[in-house]
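What you see is the complex with one protein chain gone and the rest in place.
Labels for the chains are A and B, by order of writing; each one numbers its residues from 1.
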Amino acid sequence: MTQLSKVAEVVTTRSPQAPASPPARKHRRRTATRIWRARSLYIMLALPLLWFAIYRYGPMYGLIVAFKDYNLGLGILGSPWADPWYKYFEQFFTSQYFTQLLTNTFLISLYKIVWGTSTSILLALLLNECRLSWLRRWVQTLSYMPHFLSWVIIFGIALALLSPSTGLVNRWIEELGGTPIGFLTSTEWFRTVLVASDAWKDLGWGAIIYLAAIVGIDPGLYEAARVDGAGRLRQIWHITLPGIRNVIILLFVLKLGSLLEAGFEHVYVFYNVQVYPVADIIDTWVFRTGLEDLNFSLAAAVGMFKSLVGLSLVLLANRLARRWDGQLW
Amino acid sequence: MSRLKLAVLASLAASAVMATSCAGDQSTAKREGDGERITLTVHRPTEESPPDNDILKREIDKALGIDLRLVTTGGTEYETQLSASLAAGDPPDLFSISRPMLRKLASQGLLLDLTEYMDNELTTYTQFVSPETRTRGKIDGRDYALASKSGYFYPAYWIRKDWLDNLGLEVPRTVDELFEVARAFTKDDPDGNGKNDTYGLTGDRGFSAFMPLWGAFGSGGPGNFYLKDGEIVNGYVDPATKDALAFIQKLNKQGVVDPDWVTNEFMTAHERAWQGRAGILYFSWSEMTKPEFVDQYKKANPEAEWIQMAPPSGPAGEGALPRDRGAVTLWAIPRALEKDEAKLQKVFDLINFVSSQEGNRLVMYGLEGRHYTLDGQRVVPTDKLAEEGNYFWLYQLTGRDDEDYLATKFAAQQEYIDFANNQPFIEIYNSLVTPPEDYNAGDASRFIEEQFARFVSGARPLSEYDEFLDTLLNKFGYADYIESAKEQIRAAGIQQ
Partner (left out) sequence: MVSTREDRVVNAVVYTALVLVGVISVFPLLFVVSASLTPYSEILRNGGYVVIPRSITLDAYQQLLSEPKIPRALMVTTFITVVGTALNMVLSVLMAYPLSRKDLPGRSFFLLAILFTMLFNAGIIPTYLVVKATGLLDTVWAMIIPNAIWVFNVLVLKTFFERLPDEIVDSARIDGAGEFTILLRIILPLSTPVLLTIGLFYAVGHWNEFLQAVLYVRVEELQPLQVVVRELLTRSQSAENIDTALPTVTLQMAAIVIAAIPMIVVYPFIQKHFQKGVMLGSIKG
C-alpha cells in the first residue's frame, strides 16, 4: 500500500471511541479528560479566539440592520424595525432585474471559479514538470505579476487590445479581411472577456498554493511508481493530482462560499451600458441603487442574502467533499 | 528560515518601526499644538490632499488661533467614512456633503440647524454669497448647510480649426451644418494622412459629445428638470428631447461619432481627440488652453489648432447648454457641536474668514509678496503661485469670485474663459432634487441608460420612444419621482 493511502486511511479513520453506551459519569469524565489533555491546544487557540470575539463577533449585531430602517442618528439598536421586516429584501427581490442579476452573478462567478481553478492547477503541474529550472523560475515569477495590476489598468490594456476601432486584435481581424468585433460591448463576448481576464490575472498567483501542495508530496511515491514502470502522465494522474486533492477541494468549497460575489470592482470597471443584460451583477446593482442615499439597510439585506446562499453552498459542498475525504470538518 | 534572513528582516522591521514612530511623533506634536489652540477637523471629498508644507494652513491657523486639519478622502469611500464617523459620534467639525445626503442627515437630526446663526454669527458669509446660493443649503426652509458660490461655466464645444481649413469648411452654426462637418471629418481625410482614421465627434460614456445638442431642439437635456413656458418639465417627458434624439441617432448611425465613446472614461475621451482621432470635442477650456496641455497635444499633433464653438442652433432656435448653478459645495456642521460653544464659534470664524475679503484673497492667491504682488487693487501673480498654489482650492470652502480669480490666474486664457461662460444656457434644477423614499433609483437609471444607449445608436427605432417613456413612468415609478421633484423645486422658490 502506498504511503499516501496509508496516510489517507489514518486520516479518515476516527480515533478509537469510548465503549458503547458508557455510564453517564464515566462519559463526562472522559470528556473532561480529553479537554484537559488538549489544554495546550486550547491555550494556542486563546489569543486568536479572543481576536475573533472582538473583531468579528463584536460587530455581528450589525446584521440586524438588514431588518431595520437604519437611522444614523439613532444608531443600530435605536433604529426602528423595518415595516414589514422583510422590506429591504423585498426591495431587492422585486427589482425588475432580479432574475438577471442573480443569473449573471451566478454564471460569471461559476465560470471564473472553474476556469480560474483549472488553469492555475494546470500551470502548477506544468511548472512542476518543467525540467529546466531557469525556465521554471522565470515563468513562475512572470506569471505571478499580473496579480498586482489593478482592474483599472487591466481594463486599459483590454481596451488597447479589444476596442472595435483601435484595438490590436481588431486590427488583425481587419487585416485578415474580417469585420471588427466589439468584444467589450457585445453581449456575446463580454462574459468571455471577463472570465478570461480574471483567469489571466490570477493564473500565477493561484498556482502558488497548488505548487506548495505539490512540493509536499513524498518523492518516494514517484520513485515507486517509476520502478513500477509508470510514465510521467500516469504519475501526474495517480500521484500528483490525488496528492493535492484535498487542497483543490478546500479551495473549491471556500470559493463556493463567495459564489455570489463575482468580483464587483472587476465588473464595474469593465462594464458599460450595452452589456448590462449579461454583466450587471448583484453588487453593481446595489452600488448604483444605494449610491444616492446610502441605503445601508438595503446593502445589509442583500449582503445577508448572499451570505445565506454562500453558507448553504459551503455546507452542501462539504457534505459532498466527504466522499473524497476532503471535508473541512 | 536561516538566521541571517531573520536578522535582516528584524532589522528592517526595527528601522521601519523607528521611522514611522518618528513620523508619528511629528504628527502628534502638530496635533497637540500648544494646548491653547482648538483643533478643527474639516473633511471634503476629493482625491487630492494638501502638501506637507501647507502655507495656507499656517496662515489660517495664525489668523484664527486654531489648528486646522483638512482631511480629504476620495471617491465613494467618502460618504461611507462620513457615515461611520457620524454613527460613532466623532464626526468632523465641518464637512461637505451632497444634497441627498444633506436631506437624509437633516431628517435624522444629525446636523446643526444654522438658521438662527445666519444673520448673527455668519453675516460675513451671508454677505459673500447671494440669497439664491443660500437656498441650496436649505431643507424645508431651514438652513442646514452653507453653500459655496457657484463659479463660471467651463466646458464648450471645441473644433479642429486646421481640419476645417484643410477641407475648406466654416465653423458650423446649425445642427445641420454640424452634421455636414462631422461627416467631412470622418470621410474626407481632414488630416491629410491618406488614412481613414478620423471621426467627427468623440466623447465619454456620460454623453458628453452630445451635450450642446439638446438645446438646439428645445430640450434641456434628458433627465434634467427645467422651466419651459413657465412650467417645470422633465427632460424625458419633453417631446423636444425626442427630436434631439433623432438627430443624435442620425449622427451615430452615419458613423460620424467615434464608436468608442460608449466605453470611454472621462480621461480617455479627450485623449482620443488629442491623438487626432476626432475633430469635435466637448471639454473645458482649462485642459484645452493651459500651456502645459497645449504643449502635450501639440507635440503629438503639431498642426492641431483647437477653437471654441457655440452650441449649434436648431429647429427650436438658438442653441443652449444645460447648466446647473446649484452644483456647489455644501458644508454642514454636526449637531453635537452645539454643546461646544468655543469650537462652534471657531467653525463660524473659519467660514467667515474664507468669505471675507482678506481671507478669500488668501485662499485664492496665497501670500502677498510671495505668490502675488498688488498693483493698486489688481492682483498680479508671480511664478510661485503656479508652482506652489495648486492645492489652494481645497481651502476655498465657500467658493471664490471666478471673475477676478480667472482673470488674475489665467489672464492668457481670458477670451476662452469668457466665451465658455457667456454661452446661452438653459437653467436646470437637478441639484435641488432628491429622490423620494421608495423610488428605486437603481433600476430606473439602468433602464434609462440601457434604452437611451439603444436609441442613440439606432438599435432601437425612435418610434418606440413613447413606449419606453410609458414603461419608465409607470413600471419604474418615474412618474412619482417627477411629481416629488416638482414639489421640491417649487419649495425652493423656483417660480412656476
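Quick notes
Note that a contact is a pair of C-beta atoms (placed from the backbone, for glycine too) under 8 Å apart; a residue touches a chain by one contact, two chains touch by 3 or more.
Since we're looking at a predicted model, the values are computed, not measured.
Across the entire complex, contacts from the unshown chain go to A, B. Within the complete assembly, A:144 is the residue of A:93, A:115 or A:144 that touches the hidden chain.
Considering A:48, A:84 or A:177, the position touching the chain not shown turns out to be A:48 (whole complex).
Chain B meets the missing chain through residues 1, 9, 12-13, 16-17, 19-20, 23-24, 26-27, 41, 43, 46-52, 71, 73-75, 77, 80-81, 83-85, 87-88, 90, 151-152, 154, 266-268, 271-272, 274-275, 277, 284, 286-287, 290, 292-293, 295-301, 327, 329, 389-393, 396, 409.
Summarising the interface, chain A meets the missing chain with residues 3, 6-7, 10-11, 14-15, 31, 34-35, 38, 40-42, 44-45, 47-49, 51-52, 54-63, 65, 76, 123, 126-132, 135-150, 152-154, 157, 160, 166, 200, 203-204, 208-209, 211-220, 231-233, 246-247, 250-251, 254, 257-258, 296, 299-300, 303-304, 307, 310-311, 314, 328-329.
Heads up, the rule we're going with is that only the chains that are shown with their structure count from here on.
Across the complex, chain B meets chain A through its residues 76, 79-80, 83, 86-87, 100-101, 104-105, 108-110, 205, 258-260, 262-263, 268, 277, 434-435, 440-443, 445-447, 449-450, 452-453, 475-476. Per the touch definition, chain A reaches chain B in the complex via residues 71-76, 91, 95-97, 159, 163-166, 182, 184-185, 272-274, 276-277, 280, 285-286, 288-294, 296.
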